[in-house]
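These notes concern the structure reproduced below.
For this view, one protein chain was removed and the others were kept in their places.
Up next, chain A:
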Amino acid sequence: MIYREAGDFKTSYRADGQTFPIRLDRWGYYAVLAVAFGIIPFVINDYWANAVLVPFLIYAIAALGLNILTGYAGQVSLGTGGFMAVGAYAVYKLMTSFPDVSILIHILLAGGITAGVGVLFGLPSLRIKGFYLAVATLAAQFFLVWLFNKVPWFYNYSASGQITAPTREVLGFAVTGPATSAPAKYLVCLVLAFLLAWVARNLTRGSIGRKWMAIRDMDIAAEIIGVDPLRAKLSAFAVSSFFIGIAGALLFAVYLGAAEVGEAFGINKSFLVLFMIIIGGLGSIFGSFAGAAFMVLLPVLLKNVLVGNLGWPTDLAAHIELMIVGALIVTFLIVEPHGLARLWRLTKEKLRLWPFPH
């Protein structure tokens, strides 16, 4: 009744092609942005930043990146953890080698370096597909982790192989290092997540995104209608790795502050991000955020409820938490194999007819 297209007249093609054609959606989007940029930075505390919002935003960026590759271009990748490690080590080397350059530039450069590495490991995708490609990217995961463990240059020859982010500032506010305030941490991640989501949305509905989807749906047919698979696949790898590299750089520099490649960027991370996009919804920007929210926030929520409110022993709660999250994943996938994004879409379609369904 309220949520509908009727009465919302579009007078230009531009208006007709916008991301949120329904007025209520648009308002919702602006409201979320207003809250995220205008209210949360003033009320956020360390716990909220470090345990909830910063990891959520960082994983959302990683999920966006993987969604471009897997969801839009159809190339399965298990190398996400390795590519995040590239971003983290790139930003570490840049931060320590060029301390005077802004950290934001370093983060973007780290994304660029990861894009290059991603293209390199994307080359096999020109010959192999599906499970075989997954195995090739798995090799990238193990190779990259091994590399960062093996070559001391990457961790500046520190005794333990740990990398630690020094303090760097943006506009006089520390955004990395221990003295970073919660709003600074949050805002850096939020600005990057917002910009990257905006880029991803516009890339995927433009000609590049259509080429990716054509390749995903049937590569031979796409080639026949004039899509160059080499450029389409490699550009998907490049853009995806750029996003993932930025996520890795943020994870290390802003969120964790210190990292160790095997522990922070192991195969588990690849699976975690893959689960995020499967649960959130393949080929959906909203799905990337929803999936990241599900996988990051649910364990924290369950832990707080079980240990904090119900007073259970921590180990019992930790085990139950794994079981609940696992059961929820299975249930979600049985009820809606296309993920939370599809669920959201169905809800909106039902809302349009409410309260008078046919």
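Here is the rule we use: contacts are C-beta pairs under 8 Å (C-beta built on N, C-alpha and C of every residue); 3 or more make two chains touch, one makes a residue touch a chain; residues count from 1.
As a convention for this text, contacts and distances are computed from a predicted model.
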Absent chain [UniProt protein name; select from "NADH-quinone oxidoreductase subunit N", "Right handed beta helix domain-containing protein", "ABC transporter permease" or "Sarcosine oxidase subunit delta"]: "ABC transporter permease"
Candidates A:22, A:51, A:138 or A:328 - the one touching the absent chain: A:51
Which residue of A:18, A:97 or A:314 touches the chain not shown here: A:314
Chain not shown, touching residues in chain A: 32, 45-47, 50-53, 55, 96, 149, 156, 158-162, 164, 166-167, 177-179, 255-260, 262-264, 266, 289-290, 293-294, 297-298, 300-301, 303-305, 307-309, 313-315, 317-319, 322, 340, 344
